[in-house]
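Let's turn to subunit A:
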Amino acid sequence: MKKKVLSLMVAGGFILGLGSGVSAETLELLTWTGYAPKSLVEKFEKETGITVNTTFSNNEEMIAKLRATRGAGFDLAQPSQDRISSVQEKFNIYQPIDYTKIDAKLIVPSMLEAVKKNTMVDGKSYGVPHVYGTSGLIVNKKTAAGADDYTALLDPQYEGRVSYRLKRPTLIAMAFAEGKDPFALYGDAEKYEALMESIGQKLIDAKGLVKTYWANGDALLQSMRSGEVNVAMAWDNGGWKLNAENPDIDFVAPKSGALGWIDTFTIPAKAKNVEGAYKWINFMMRPENAAVFTNAEKYGTASAGAIEFYDDAVKANFQRSFSQADVDNIKWYPPVPAKLEAIEGKILDKVKASQ
Partner candidate 1 sequence: MEVDLSVKSVSKRFKSFVAVDDVSFEVEKGKFFSILGPSGCGKTTLLRMIAGFEEPSKGAIYIRAQNMANISPNRRPVNLIFQHLALFPMMNVADNIGFGLARRNESKTEIRKKVSDILERVNLPGFEAKKIHHLSGGQKQRVAIARSLVLDPTVLLLDEPLGALDLKLREQMKIELKKLQMEVGTTFVYITHDQSEALVMSDHVAVMNEGRFEQIDSPQNLYTKPASPFVARFVGDNNRLPGKIVGCNDGTAELQTASGEKLLIRTDRQLTPGVQAELYIRPESVILEPAQELPELNRLNVLVSSILFDGANTQLLVESPASDDELLISLPQNRQYEHISVKDRIEIGWDARAGNCFPLP
Partner candidate 2 sequence: MSTLGKATSKLPLFIFLTPILLWLFLLIVLPHIDLLRMSFRIENDYGDMVWSVSNYLEFFREPIYWLTFTRTALYAIIVTFLTLCISLPVAFYITKVAPPKFRGFLSLLLLMPFWVSELVRIYGWMILLRESGVINHFLVEWGILQQPVEMLYNDVAMTMGLVYTSMLFMVVPLLSVMDSLDDSLIEAAFDLGSNMFTIVWKIIIPHAMPGIASGSIVVFMLSLGNYLTPNLMGGKNALWFTEQIYNQFIASFNWNQGSAFGFLLLVLSSLIIFIGLRLTNQKLSKVVQ
């Protein structure tokens, strides 16, 4: 009996121990795959003595996770800048950024200003820019030389060799390819829904051409490498990574405009280690560190001086894929108003369900 009680107390203590967490200082990071390279994490841990725990996710899951805990469990999250303000208004899962704690010199001023503006709720801003990039086409020039716009994804000549994500960027890209401006309809839910319905119908009509809807970036790259997919809508860095292995494959900025996104740093409402979070932001934005990230992942960063540390190949990537006209034509995501996601979700479900 005594033994039983003792073991019970031990078990109880263990459960309590799980709740209270460990004593050493940690930083709980909720981010995208590749955004916290191992070498930088180790360097940061050495400098500050803070242990970094990373959880990899995407925009939707980041929001869902923080919503479930009402902003607890993580010290730093990295949603895209357009997905912050409406979510913050509705669920109140972030805390305002104290920009005095950010070393502003480290950040490209125009980007910082844009993000501040786009993430503003009730006069307070919630984001610091970190990474930017574009969505466009990855094309195998040998087998799909003519693919220069999103419409290639609906082109019967590429039957069975097409892949894209069944997510909102695809709908928006197709709308631009149609010559429409979906961003202009952000304020008008009804018109937006009508536009998206028509885009959804186009995707349904051309569903037979699709190899599969990709969900995992590495899996897509594998499909392109093996020649199973020749035209895909994807992020620029994927195309550039493949280009290094096979010069036939490259990222192409579509004629109707690549979709520009900026991923940010945000601090969840119930973050425990806020100081640590600021330390991580300033650490990651230091030019030499930001360049380590860019050289590995090929994404651009908002770090002001990082370009000096870029590999030549990385610089060449951007020049090869983007002419000045292409750069001017990049469609940067404005903040998404609430309710649009539900509209898009239903349309995407319909596309997936259709036979």
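Rule of thumb we're sticking to: a contact is a pair of C-beta atoms (placed from the backbone, for glycine too) under 8 Å apart; a residue touches a chain by one contact, two chains touch by 3 or more; residues count from 1.
Basis for inclusion: all candidates are chains of the complex that A comes from, given by their letters.
Source: prediction; values computed, not measured.
**Q** For subunit A, which of the options 1 or 2 is its touching partner in this complex?
**A** Of all the numbered candidates, the touching one is 2.
**Q** Would you mind writing out the residues of subunit A in touch with candidate 2 in their complex?
**A** Contact set of subunit A toward candidate 2: 1, 4-5, 8, 11-12, 15, 60-61, 63-64, 67, 87, 160, 167, 207, 210-213, 215, 226-228, 341-342, 344-346, 348-350, 352-353, 355.
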